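The next block holds one structure in the form of structure tokens; read it before the comments.
Of the protein chains in this complex, one is absent; all others appear in place.
Order of writing sets the labels: A and B. Residues in every chain begin at 1.
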Amino acid sequence: MGFELILFYVFAAIAIGTTLLVVVQSNPVYSVLLLIGSFIGLAGLYVLLQAPFVAVIQIIVYAGAIMVLFLFVVMLLNAPREELVTSGILESPATRTIGAMLAIAFAAELAWALNRSSTLAWTVTDVTRRPFSVPEIGRRLFQDYAFAFEATSILILVAMIGAITLAGRQLTEGARLKSRPAGDASRTDGGMAEGGRAEGGRAQL
Amino acid sequence: MAELNHYLVLSGVLFTIGTAGVLLRRNVITVLLSLEVMLNAVNLSFIAFGRFLGSSDGQIIVFFVITVAAAEAAVGLALVIALFRHVETLNPDAFRQLRG
Partner (left out) sequence: MAPASRRAGERALIPSVAIAQLVIVGFVFVVLLTAAAGMVYMERKVAARIQQRMGPTLVGPYGLLQPLADIIKLAMKEDTRPKAADPILFALAPIISAAAAFTAFAVVPFGAETDFFGLLDQPVPLQIADVNVAILWVFAVASMGVYGIVLAGWSSNSKYSLLGALRSSAQMISYELSYGMALAAVLVLAGSMSIREIVDAQAGAWLGFIPRWFVFLQPIGFFIFMTAGVAETNRAPFDFPEAEQELVAGYHTEYSSMSFAMFFLAEYINMVAVSAIASNLYLGGWHGPLLPLWLGWIWFLLKVGFLLFFYVWMRWTLPRYRYDQLMAFGWKFLLPLSVINLLATAAGVLYFGI
């Protein structure tokens, strides 16, 4: 058993374990933190796949920025714990059987696709093992993918403006702002608690 | 050595868990979290293919996926906040009507 295979199993176990817990357990704050654990496991896998740049970018952007945004929103809305399957659509047995059958069909399709690809078993020795340096990635980003790069920067700007507009405090005719302490405390300081303003402006890194 | 298949199976498993989360959870924020799980599973398979095909395209596409996921998370959460102000619940079943 090569060292790399052991590391793969360790990181894969971390990723699968934490992701399962994200979906299964009911406290949303724990879900966010477990997802951060999953991202760290995935970052380890990226390093194993010789992509250290993307691994660190994942930690900076996903685990360090997007998840902070999620955590702030969860804390702002004071999201309560919820039961896993509550009343509603999921209670009727017909829905559950159809759901189970579709899940099994999905899993079967995935297994078939993966089985097909295993006949083309690529291993490490088959392809050129050349790790990509960051300058090389930068060159490709700015030369081959320049348009996509600029388009994503405009996308981020639009998303920022959209998030601020959507989550900012607007009192329209139909919406009634219930008096909640989180909402009231945001008047005085320019800090976080003003709706989504801080998160919306911050999330784009 | 870990083969490509290992990474693809892992990616498939993560994607399935994410899909289950999106379909089964009754809390909008957890649904968004499961969506992020799905995006990450796809990122993993991109990088695995990029590595085993000897091309840096995998890493570049993942770069863009992460960026777009950030933008989508921001807008999605802003929507959640706006909706929460309207109806004080995070259960997606509560938003059935088009008229608020």
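Of note:
Definition applied: contacts are C-beta pairs under 8 Å (C-beta built on N, C-alpha and C of every residue); 3 or more make two chains touch, one makes a residue touch a chain.
All of these numbers come straight from a predicted model, not from anything done at the bench.
When the full complex is examined, the chain removed from view is found to touch A. The residue touching the chain not shown here, chosen from A:5, A:29 or A:114, is A:29. When the missing chain is restored to the complex, the residue among A:56, A:114 or A:148 that touches it is A:56. Within subunit A, the residues in touch with the undisplayed chain are 29-30, 33, 36, 52-53, 56-57, 59-60, 63-65, 68, 71-72, 75, 133-134, 185, 189-193, 198, 202, 205.
Note that in this section only the chains that are shown with their structure count from here on.
Chain centres here are Cα means. That of subunit A falls 5 Å from that of subunit B.
Touching subunit A in their complex are the following residues of subunit B: 1-10, 12-21, 23-27, 29-30, 32-34, 36-37, 40, 43-44, 47-48, 50-54, 56-60, 62-64, 66-75, 77-82, 84-86, 88, 90-91, 93, 100.
Those residues of subunit A whose C-beta lies close enough to touch subunit B in the complex are 2, 4-5, 8, 12, 15-16, 19-20, 22-23, 28, 31-32, 35, 38-39, 42, 45-46, 48-51, 53-54, 57-58, 61-62, 65-66, 69-70, 73-74, 76-77, 79-80, 82-86, 88-90, 99, 103, 106-107, 110, 114, 117-118, 121-124, 126-130, 132, 136-137, 140-141, 145, 148, 152, 155-156, 158-160, 162-167, 174-175, 177-178, 195-196, 199-200, 203-205.
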